[in-house]
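Removed from the display is one protein chain of the complex; every other protein chain stays in position.
== subunit A ==
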Amino acid sequence: MGPVLAGVLQLLALIGALAVVHIPLGNYMAGVYSSDKHWRVEKWIYKGIGADPDTEMRWPAYLRGVLAFSVVGVLFLYLLQRIQGVLPGSLGFSSIDPDQAFNTAVSFVTNTNWQSYYGEQTMGHVVQTAGLAVQNFVSAAVGIAVAVALVRGFARSRTGELGNFWSDLVRGVIRILVPMAAIAAVVLVACGAIQNFSGIHEVGQFMGGSQQWNGGAVASQEAIKELGTNGGGYFNANSAHPFENPTPFTNLFEIFLILVIPFSLTRTFGVMVGSAKQGYAILATMATIWVGFVSLMMWTEFTHHGPAFELARGAMEGKEVRFGVGASSIFATSTTLTSTGAVDSFHSSFTGLGGGITMLGMMLGEIAPGGTGSGLYGMLIMAVIAVFIAGLMVGRTPEYLGKKIGSREIKLAACYILITPALVLVFTAFAMALPTPANSMTNSGAHGFSEILYAYTSGANNNGSAFAGLNADTQWFNSTIGLAMLFGRFLPMVFVLALAGSLGEQKPVPATAGTLRTEKPLFTGLLVGAILIITGLTYFPALALGPLAEGLAS
């Protein structure tokens, strides 16, 4: 079996698995967020944090919940790193510097998991397990909660009430992420990923010299790392490390974990707004872009010219021999089209155009299928924009799911889509204009620029993957990328929740023959086109000077 065929078969297997799982999982999640019963363990938690899970919240209250919870998360994580030196179980690692501790705290709370450190050489068991792993769960649950609040805005009428943040958060963790991660971790352990609390082993190398291996609760963190579209590896090599991702099967399984919740949320959306078809339309939009990007990536990586490529039958530099070009292409595209940022190969080593595809995937706003929750709300925002333009073309003031898209709604959606381009472009321009940041580049020319463009794109979009090559552990990058992650996560949430509130207060407009049918393939095509054109136009000059200049050179 040739590598191309192997890649295509893996892709088909993945699509099949997702197609089977998304309906029951989506239905289950819709049930979780619609049920009015509390589990006993949840009641203990509510009692512990002093929250009333039955109080309906309007959007400002919901937002306050999100922000308060996240601020506490950042502070806790920051402190934990700063006192690591005196904590037990720290494998002798010292405390983290302020700028890096800030960067890492923000990174994990924002579901980004950008890492400007080497996990196995910096973080001990306590920080990894009690700090980082906890955020892997709760930051993902926060994302889903905000998405569910937006869906409720569409589904409800004549009320500004969007549900209860604490209840949504706790249920997301207890009923969705923890059980799924547990199953996934068992599968990973069964396939060879490690799960222990052992110390550092000194191992002699085959070629002479020695190597340090450390153990840890790797499989459990790996499971939630992918499932919650987090991406922060236990080891610096991330999912290219055999302790995290031992076999081609675990590789495919991890891609499945990355994609399963974001894709299934479209079903949850469909169920909650009372039209499975509307969910399918969003699913189809996400799937079209994802399959398109994966195919494009495989094509560029398999067909690159040059003797080395032809010998290896594809662009093998920076890719694991265990996985090959096909699986690495699927992983790289999936991790950048979601806000995961886990990597099983090195994006910097992809062909120029391949690297561009990973960047463009993030630049789309990570909506195909996107991060847990953030993918759905990002896509719905784009749908609002597309409905606004297309809706006019059917001769009515635009409406989506029976809600009118007026000036207030379009203002909020427009603010949302402005944020990440502003963060990416402004920070990149400053990094290029100032004398010192460029010293962090490993390469010169277009590839060097790509390293910096990738870093801010990854940060502002809460992806967390790195192009590699860039020395990001400087005060400049730790601070600016930290800010990009912070604003890139929470400013959009402000507008999403405000939009949800605005939509929920409206009375629904009944659909007639004159209404734009948003569940039809025509609309899906329109939405895909709008996403590609609007993002493409925003980033075209920057992409031209980085990956395009490099990719088209040969």
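Side notes on the structure shown:
Everything that follows uses one rule, which is that a contact is a pair of C-beta atoms (placed from the backbone, for glycine too) under 8 Å apart; a residue touches a chain by one contact, two chains touch by 3 or more; residues count from 1.
To be clear about the criterion, contacts and distances are computed from a predicted model.
Taken from the listed names "ABC transporter permease", "3-oxoadipate--succinyl-CoA transferase subunit A", "Cytochrome c-type biogenesis protein CcmE" or "Potassium-transporting ATPase ATP-binding subunit", the protein name that UniProt assigns to the chain not shown is "Potassium-transporting ATPase ATP-binding subunit".
Contact with the chain that does not appear here is found for just one residue of A:55, A:196, A:397 or A:436, A:397. The chain that is not drawn here is touched, among residues A:83, A:130, A:312 or A:415, by A:415.
In the complete complex, the hidden chain is touched by one of A:98, A:192, A:318 or A:406, namely A:406. Panel shows subunit A; residues 385, 388-397, 402, 405-407, 409-411, 414-415, 417-418, 421-422, 425-426, 428-430, 432-433, 438, 446, 449, 507-510, 512-517, 520, 522-523, 526, 529, 533-534, 536-542, 544-545, 548-554 of it touch the chain omitted from the view.
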